[in-house]
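Could you have a look at this structure, given as structure tokens, before my questions?
Removed: one protein chain of the complex. Kept in place: all other protein chains.
Moving on, here comes chain A:
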Amino acid sequence: MNPSIPPSSAEYGGGTVLIRRDEVSAIVLDPGFSTTRAGFAGEDTPKSLIPTYYGQYSISSQQKHIFGDDIFVTPRPAFSVHNPISRDGVVEDWEMAEKVWEYSFTSRLTGTRSGNFVLNGLDDLHEDEPSREMEGVELEEKPLADSPLLMSECGWNPTKAREKTIEIAMESWGTPAFYLAKNGVLAAFAAGKASALVVDVGASNVSVTPVHDGMILKRGVQHSPLGGDYISSQIRALFKTNSPQPITITPHYLIASKAPVDAGQPPQVTYKAFPPDKTPDASYRTLLEERTLTEFKECVVQVWPGPNRLSATGPNGVANEELAKSSPGRPFEFPDGYNQVFGVDRYRVVESLFDTKAAILDPDSPFPAPVQAQAIPELIKSALNGVDVDIRPHLLANVVVTGASSLLYGFNDRLNQELIQNFPSPRVRISAPGNTAERRFGSWIGGSILASLGTFHQMWISKKEYEEHGVSIVEKRCK
């Protein structure tokens, strides 16, 4: 279509053509364990992407917090990093979660209210004059006073957490309209499907969500902790038992200078010295190590693509492990200059997502050894067993893969192989966007689509309804 020709009214405003959008400048907030995504509905990627982790330090016995990307670059004394969300994906620390989320949209989308004289300290002098019309002013102070807010949640979010969420949105942020959608449903929408089996491989969790007609089937929702952080722990376990020498990850902030070394040689590096009273908390180092591991996952780690398990033999009788060994290795250089080529090990660290017997055992790991029921094929199996048999083939034909950890090289091939092996008769079709951003922000994009639909605007929970029914309305309306 010629872009210079204005769209006809029937096309744009809805009607016969598929574009049925009506944007009301809603904000879509998709809080995850690792990152929090926020942006305006109708856009294709979230404008604001911040880590859910926040930094905490105290200066002159006053607690200060750091949000956003700044947490990576401030090795302050006794600086500790926390996450308000538990490993299960449910919010633990509501106070801090609210702050992190608020930061996610105020930092880039709405901006902080400059006229907020109650909070910015300029008005402190008049504290003894409580006679101001605080009620009228307060409405203006709320950060989301003129944007409806669509938030996402995991499929197993308890009622209490949902009610708390709407309370925060309505009371603290003052949004005129609110909706809470399941991120599985949103990811299905992002793939253009109303019914799908969503496999979301996130940082803290792998979840499988059957979605039927835009609604999740609660009995089919499955999740296990074998997500990105689990893979990190597996990589750490691998590094401990690495063959030329055990590898310790030294983050960049600890390194003053380094010299190039050959592969497998001990690093030549001088470390930065932090006096004991100035060292940041161990959690800070863990966070930065995690960044290196993320890079390692992106560059080196590979999922054995099948057709069988890594420990089994392939279709032509050769052990898969041998095949994996024969493929060329991938080099990786650590921040301290140590570098090594990783051969078959790069398959081993993720093999336990599919075959938990292949897990590298490490007594120090925070993750207990996984059981077979937690492996992804098993999750899918039990998810399907939880739903009606009539829709199972349809779900298998619409498997949507989303989540940043699903970007592991070869993940989709392997998943496809496993599904075909487990379900030989129905057609299995995996739809996973090749675009990195679309895979990482699947549920946010679905939210963006949903909140900009003209037909969705009748679904919002308005402030009026909230005031009328209280927090319990979220259970009634956001099904």
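Here, a residue touches a chain if its C-beta (ideal position, glycine included) is under 8 Å from a C-beta of that chain, and two chains touch if they have at least 3 such contacts; residues count from 1.
Methods note: contacts and distances are computed from a predicted model.
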{"item": "Chain not displayed: protein name in its UniProt record (\"SWR1-complex protein 4\", \"BOS complex subunit TMEM147\", \"ADP-ribosylation factor-like protein 6\" or \"E2 ubiquitin-conjugating enzyme\")", "value": "\"SWR1-complex protein 4\""}
{"item": "Sole contact to the chain not displayed, among A:F296, A:F334 or A:W460", "value": "A:W460"}
{"item": "Listed residues A:H82, A:K142, A:K193 or A:H212, member touching the removed chain", "value": "A:H212"}
{"item": "Touching residue (missing chain; options A:G68, A:P176 or A:G306)", "value": "A:P176"}
{"item": "Touch residues of chain A, complete complex, unshown partner", "value": "4, 6-7, 9, 12-15, 20, 22-25, 146, 148, 176-177, 212-213, 215, 217-220, 387-393, 421, 423-426, 454-455, 457-458, 460, 462, 464-465, 479"}
